[in-house]
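To start, I am sharing the structure in question, which I have written as structure tokens.
Only one protein chain is missing; all other protein chains are in place.
Take a look at chain A:
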Amino acid sequence: MSARDTILGKLRAAPRSAPVEADVAAYYAGTEKLVGLTALKHWAALMRAVRTEVLWVRESDWPQTLAEEVATRGVRTLLLAPSTAHGARAAAALAELAEPPLRLGFDRPIDGWKATLFNTVDAAFTRVRAGIALTGSLIAWPGQDEPRTMSLVPPIHFALFDTRTLHPDFFSAMSTENWAAGMPTNALLISGPSKTSDIQQTVAYGAHGPRELVVLAVVPDDIDLADLEADA
């Protein structure tokens, strides 16, 4: 008999427990939801509490802000997805810099250039799928254009986030977008740069993944940017 059959046989031979009710949807329907400005401010406060840089930007000007941040940090090699609309806009803005960084696309399998990716790429720029207000998180679904390692390996991660996709909580995100109908290879919540408290409970950033997470949070025109920082 295989291990599988033996294990399942033992479990089936055990007495059956009475059915248990566990209505997750009902629980979250009964919780208070963060909305609007409050939600955005809460999201930003939590992200900043774990050393994430949140920059409020408009749809028209985020490429310029990205270019400035890249220049400020002295990024020499940046990974992006030029085949996407946002990647192309970013590349164009970066090309305008006095000392533009080398712009790389993730256009071949990682197997052939792992060492280069780990040792020479300073930063990556990706778009995230959505955000979660309650926990201060970003949702990423890496894919063909923006693979998994882009948000992981380079020391700096620039993330483009459309704040209109901010969900009140994780359950709302999952249910609104009907994740259960089809999960990608890898779905991910990101809530700050890589960190650890393994040495005497002291928080240190940049344990393995990015040391810096910079979020370009695109705010719709009907929200006054000054309001986002008021009482923050």
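Following the convention adopted for this analysis, contacts are C-beta pairs under 8 Å (C-beta built on N, C-alpha and C of every residue); 3 or more make two chains touch, one makes a residue touch a chain; residues count from 1.
To be clear about the criterion, contacts and distances are computed from a predicted model.
**Student:** Can you match the unshown chain of the complex to its UniProt protein name from these: "Iron-sulfur cluster-binding protein", "Dihydroorotase", "NfeD-like C-terminal domain-containing protein" or "Sugar ABC transporter permease"?
**Tutor:** Of the names offered in "Iron-sulfur cluster-binding protein", "Dihydroorotase", "NfeD-like C-terminal domain-containing protein" or "Sugar ABC transporter permease", the absent chain's UniProt record gives "Iron-sulfur cluster-binding protein".
**Student:** Could you list which residues of chain A touch the chain missing from the display?
**Tutor:** Where chain A meets the chain not shown: residues 2-4, 6-8, 10-22, 24-25, 27-28, 46, 50, 106-111, 114-115, 118, 134-137, 143-144, 147-149, 152-153, 169-171, 174-175, 179-180, 183-202, 204-210.
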